[in-house]
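One chain of protein is taken out of this complex; the other chains stay put.
Moving on, here comes chain A:
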């Protein structure tokens, strides 16, 4: 039976009191994101992301399919975020109706798919009859909070890392060239949305939970599992490096005012800027490692820039 994790009264009191005194259990400051460790697998589009004890794996795959009738020029893109009991025994296999599961899959869907991060028109092969269907499978391996943030990073990194086989079109006929025959082509990525989750705690009595007049809530970034269990409110903002707010999600919880929201967005921007640079740097290093001889074999002349 999928039982919710219970946290003892003494432990919850301890964590809340520590927060009131500006301390977190793992020694981070309130506005500090955990270090993100990204590793690539052997194949294209195979990415593991570790944030503290949270581990997420993402795998991209593609196949040729028929586009939707009302969208003949667009390819298909699906993100699957199913949580298995591997992440923790509170998750049930095949049960996607849990609150956490739905919230996680909806925010990822909104941030990545509906924000147009992937150029779906570039997936069209023959309008109305053939297109690429790209699939992102997110595997949650270990849950210590921050699933949304970690899976968003994993999906975006994997999409940028993935390469689909090259094709030649002759009228209605298409030839798919195997990877060892022709260099595969990367997907068209239009922007890199990254989620940052804020958790809010109410240091006062429960009345404040409803009225929210004093704005004295404690706000922390990238909560761990224990902090997630105890929080009174949660806000997930998704931004990209162009300073665009992709989505903001605050489903109930502690009331907060607009200024706090603005402050959160500014804090989040500093984090996503750093993360975007880290992802791009790692992708560059990986592609150099995979293609050692490219620099040597290229016919391009040295240019003055």
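Here is the rule we use: a contact is a pair of C-beta atoms (placed from the backbone, for glycine too) under 8 Å apart; a residue touches a chain by one contact, two chains touch by 3 or more; residues count from 1.
We take it that contacts and distances are computed from a predicted model.
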Report summary line: In UniProt, out of "Ribonuclease P subunit p14", "Translation initiation factor eIF2B subunit beta", "Mitochondrial ribosomal protein MRP51" or "Rrp46p", the chain dropped from the view is recorded as "Rrp46p"
Requested in this report: From the listed residues A:66, A:93 or A:281, report the one that touches the chain absent from this view.
Outcome: A:93
Query raised in the report: In the complete assembly, which of A:65, A:103 or A:141 touches the absent chain?
Result: A:141
Query raised in the report: Of the residues A:85, A:128 or A:188, which one touches the chain left out of the display?
Result: A:85
Query raised in the report: Which of these touches the unseen chain: A:34, A:57 or A:161?
Result: A:57
Report task. Considering the whole complex rather than only what is displayed, give the residues of chain A touching the chain that is not shown. Result -> 1, 3, 41-43, 46, 53, 55, 57, 59, 61, 80, 82, 84-89, 93, 135, 137, 139, 141-144, 225
